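Complex shown without one protein chain; remaining protein chains in place.
Order as written gives the chain letters A, B and C; numbering starts at 1 within each chain.
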């Protein structure tokens, strides 16, 4: 199974008045975990999106459980893995922890969305190319 | 059932390079929908949190399905409702749409968390006061 | 002089652990003030940028003085005006206050940047069209 680990430090602007992380930040970090995993597979988004003529890999569904708070100054470990790859979609799973303490687990189902023919035209998922599937599955 | 509707406009800084909303923004809007619903019940967070000696109503679990994209300039309608209230937690459900087109549905399970005795001390959920339960349930 | 006033409420995610607004948010509000002023002149960015074949009106220089803090729950008034318009650039000035209390004053010098011939090509300022100048100056 393809996995990747990256770290991020909780910044001053990430926490709310209660001193704990504002929860949408966790989804930014899941996004960042996915981006970092792709980069580790030589599929860095800035190059891969134009190369494969896609607008990106937008989210179809996402969710998270929050187990313990992350606070200002914490160094977070983001562990990301590819849970499955289907014809036009794939699922990422993420764990965020501070040292050995788990803060949150989350997932993202993402679709491979073709660049539309004209700006603003409807977006459609398109088959994930074989070479990308191979990298994402480690096959 | 207690419901509240608010609107928000998609700003330049909310969209990504594909011209569609960066998905963690939806969770910011769910948070905003919850905040607006509380304010409509005379439970505005800036006053209610100190009054009830809580740090806030942090997220235990959250999730979202994304049905169609929101784009720069769209005016979003956020419909929020209280799905249930238990002893120490409650569930919010949200729908975000542009006109009649649904963009996303999401939920948040939140806990009523007492202010800790010392800064940085562990956080614990505490029973939601009766008068708050009544307002949230419309009882 | 062309002026426009809009309001925005300080949200939970806008404040830091000290309970006061994280300062980059003020620049997001200046951006929003500029966007709202343009919209009030029938130059809403989502329509105007494609119509005039520009990538947008990126910032050349910006600055702000912070006079008093904005806090969670404050309703901010953003007063924006067009200070001057030159051939390819213009200057916006903004005041943000809570009731009669001034929080911050800021400015933005922005350029009228043509859409590049190819993605990633260098960006160049181009003359602001006469009809836009007229709207921005009220001439």
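Note that in this section a contact is a pair of C-beta atoms (placed from the backbone, for glycine too) under 8 Å apart; a residue touches a chain by one contact, two chains touch by 3 or more.
If you're wondering where the values come from, they're calculated on a predicted model, not measured in any experiment.
**Student:** Touch partners of the unshown chain, restricted to the chains that are shown, please.
**Tutor:** In the entire complex, chains touched by the missing one are A, B, C.
**Student:** On chain B, what residues meet the omitted chain?
**Tutor:** So the residues of chain B touching the missing chain come out as 12-13, 15-17, 19, 22, 24, 50, 72, 119.
**Student:** Could you please point out the chain A residues that touch the chain left off the display?
**Tutor:** 11-13, 28, 31-32, 35, 44-47, 56, 71-73
**Student:** On chain C, where is the contact patch with the chain that was removed from view?
**Tutor:** Those residues of chain C that touch the unshown chain are 16-20, 22-25, 27-28, 31, 55-56, 58-66, 69, 71, 119-120, 123.
In this section, only the chains that are shown with their structure count from here on.
**Student:** Taking all residue numbers at the chain B to chain C contact, is the shared part over half or under half, that is, same or different?
**Tutor:** same
**Student:** If you average the Cα atoms of chain A and of chain C to get two centres, how far apart are those centres in Å?
**Tutor:** Roughly 31 Å, centre to centre.
**Student:** As a quick test, compute the distance in whole Å between the mean CA positions of chain A and chain B.
**Tutor:** Chain centres of chain A and chain B, defined by C-alpha means, are spaced 23 Å apart.
**Student:** Please report how many Å separate the Cα centroid of chain B from that of chain C, as a whole number.
**Tutor:** Computed value for the inter-centroid distance: 28 Å.
**Student:** Any chance you could list the residues of chain A touching two or more other chains?
**Tutor:** 16-17, 19, 22, 24, 119
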